[in-house]
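My questions all concern the structure below.
Shown here: the complex without one of its protein chains, the others still in place.
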Amino acid sequence: MADRKPVCLVLGAGAGIGGHVGKRFAHGGYHAVLARRSDEAGLQRLVDDIEEAGGEASGRLLDASLPDSIEDLVADVEQAIGPIECAVFNLGAQIGNRDLADTSYKAFELGWRLATFAPFRLASALMPRMEKRGRGSLIVTSATAAVRGNAGQHSHASAMGGRRMLCQTLNAEFGPKNIHVAHIVVDGPVDAPDTLGKMLGEHFEAYKKSKGDDGMIDPAAVAETYWHLAHQPRNCWTHEIDIRPFSNVAWWNDN
Amino acid sequence: MADRKPVCLVLGAGAGIGGHVGKRFAHGGYHAVLARRSDEAGLQRLVDDIEEAGGEASGRLLDASLPDSIEDLVADVEQAIGPIECAVFNLGAQIGNRDLADTSYKAFELGWRLATFAPFRLASALMPRMEKRGRGSLIVTSATAAVRGNAGQHSHASAMGGRRMLCQTLNAEFGPKNIHVAHIVVDGPVDAPDTLGKMLGEHFEAYKKSKGDDGMIDPAAVAETYWHLAHQPRNCWTHEIDIRPFSNVAWWNDN
Amino acid sequence: MADRKPVCLVLGAGAGIGGHVGKRFAHGGYHAVLARRSDEAGLQRLVDDIEEAGGEASGRLLDASLPDSIEDLVADVEQAIGPIECAVFNLGAQIGNRDLADTSYKAFELGWRLATFAPFRLASALMPRMEKRGRGSLIVTSATAAVRGNAGQHSHASAMGGRRMLCQTLNAEFGPKNIHVAHIVVDGPVDAPDTLGKMLGEHFEAYKKSKGDDGMIDPAAVAETYWHLAHQPRNCWTHEIDIRPFSNVAWWNDN
Partner (left out) sequence: MADRKPVCLVLGAGAGIGGHVGKRFAHGGYHAVLARRSDEAGLQRLVDDIEEAGGEASGRLLDASLPDSIEDLVADVEQAIGPIECAVFNLGAQIGNRDLADTSYKAFELGWRLATFAPFRLASALMPRMEKRGRGSLIVTSATAAVRGNAGQHSHASAMGGRRMLCQTLNAEFGPKNIHVAHIVVDGPVDAPDTLGKMLGEHFEAYKKSKGDDGMIDPAAVAETYWHLAHQPRNCWTHEIDIRPFSNVAWWNDN
């Protein structure tokens, strides 16, 4: 076991950011554990792709909304595969823009459950282990909605805003314990067939085309930035970073 | 009924900001509806004080964590007393600083339930009524934790951060409909026996003394600022404002 | 001299925010000192209006870009009229949107000179006097450009961003000395004939009309908010506040 690879656990590993992060970390010498809610076949393809490229990976189905699901996954991965050196929380709670009247209590609560409570549960399960080892990193995919509310974002923005404040609180407690938590403000559309693709359905291709060349974020590029962040030496840590395509002005500019 | 007073509904009306807001608005010609979770006697004293001063007030016990409690209150007040012209959401979720390991799932969820979900429920019940009337205001007491996470604030900061993003989303949808939502960053200790006082218990007096003259926020002063905000003409609305004692440097400064 | 009125000094007192602040403070019992760069006749009319309404006022012409101009004005007012209890810095540096290529070094420097250096000079002249008296307030009109850069705002945003950071630095040093500095983010068009009016020229009326009822900020309403801020008890001070018309979504929302 002495030469066991470090583990990178990705929650929310579809064909977008999560899957590409898995590939990138596997390529860089990690055992990538890819967890997603459904599509076992797609998950297996991801694992196969990584293994064919000479990397190590495992797939897990995970319904993060179920009690103990995240906690059990962490415990199981740590026991069966190895210490989680890097965790990537990549579950979103985007439900599209909805007026207040169309935002049900259930949708509002689900947003919180997936976007705020789930990373809290991950942190609760993971941080004591990382603290015992004296090291680790947690990278949290987030969104523009974490830094400003906007029309139709009642559920999404309040959940993501909670996520950001959670990350800042984790920074304060765990930074000095050598655990790096980074909050990533994804401020533009990601070329991700499993999330934005599903939301837009048949309109996805037309949408992509309307954005022009490089008008959508390539999840492989995001994965490269996550890799960089996870390997910053501890004297030079980033806690927050934003990303967007060149053709999208930043959220703080007029659009 | 033609000369019925406008109603100001205060959720979280103890001896601190909420109670003083009730007094201020009653003094200014509103019927103040004061809602709080417990201490019926204290609530009655508040109502009595207002009436003795020549104002109008009603008291309601409210457990905001119960389903339908806020919704029923809004419906009942609107029917029994009159249209709510101004609502003040003044419930907090401060549980003191706790390390992640000491922040239970239950505490984390309760924080969200009171600090994020409850104002969403209030907005869901209230906004359609205000929208129909073409006017109204909602003032939301908030905290430093809404703008930055900090050590020990896992539950509080993520709940308050969610609250802030909710307010900004409400701004975007309801501002142009002539409904004013304002988010108040209370960035210092409030001289409130029912909240901070209870949290500190026997240490409250020593704490106050340590702060010196005017070293704690006087809830009556806050009420004056709420009054001002609620009566800004619609061409000049504030969406966010911070307050603190002169002797407390702002959260963004080193302390 | 025992019943001398407190002095409110307004730098940038045209027909917009500055002039109305002067009126409001004169109405509230201050001697308003109105300083502006040009239009002596207009200035005199402002003074006359205030005096006719039973208030006290003086007018001064001031070219704030000249060395010693602000410093001499402060010294002169303090000696000739009385201690400045409240100063309102209301000079802007808006030059309209210009691409980088159209922003001359001269324009960029002038922006800084008026929007950043001038309030620093005012603070340098005023704070030692206020500190000696153990009280005072400084209200600084600012703009959206102080919190986010935007297309065409090279000069304006960098000057206003500097202004905001200056105010926050003043907060840290002078708050605990009982001197209140407040930074006002004016996040919408002000119905001010001397500034926006001049910039838009003959298009001003059409612009106003396009904004609809209450679609532009009434400077008299701003003055009311300044009055409120200047009189907050020191246990409850605001350092930053934003204002805009109801029909303008906030800068952080998509427009």
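Observations on the structure shown:
Each chain gets a letter, A, B and C, in the order it is written, and its residues are counted from 1.
As a convention for this text, a contact is a pair of C-beta atoms (placed from the backbone, for glycine too) under 8 Å apart; a residue touches a chain by one contact, two chains touch by 3 or more.
This one's a predicted model, so the numbers in the text were calculated from it and none came from an experiment.
Of the listed positions A:Cys8, A:Ala146, A:Leu196 or A:Ile217, the one in contact with the omitted chain in the full complex is A:Ile217.
Considering B:Asn150, B:Asn171, B:Thr195 or B:Thr238, the position touching the chain not shown turns out to be B:Asn150 (whole complex).
On the side of subunit C, the interface with the absent chain consists of residues 99-101, 103, 105, 108-109, 112, 116-117, 120-121, 123-124, 127-128, 145-146, 148-154, 157-174, using the contact rule stated above.
By the touch criterion stated above, the residues of subunit B touching the omitted chain are 147-151, 249, 251-255. If you put the missing chain back, the residues of subunit A touching it would be 168, 171-172, 175-176, 178, 180, 191, 214-218, 221-222, 224-225, 228, 232-250, 252-254.
One rule holds in what follows: only the chains that are shown with their structure count from here on.
Note on chain placement: the centre of subunit A and the centre of subunit C lie 45 Å apart, centres being C-alpha means.
Along subunit B, residues 168, 171-172 each make contact with two or more other chains.
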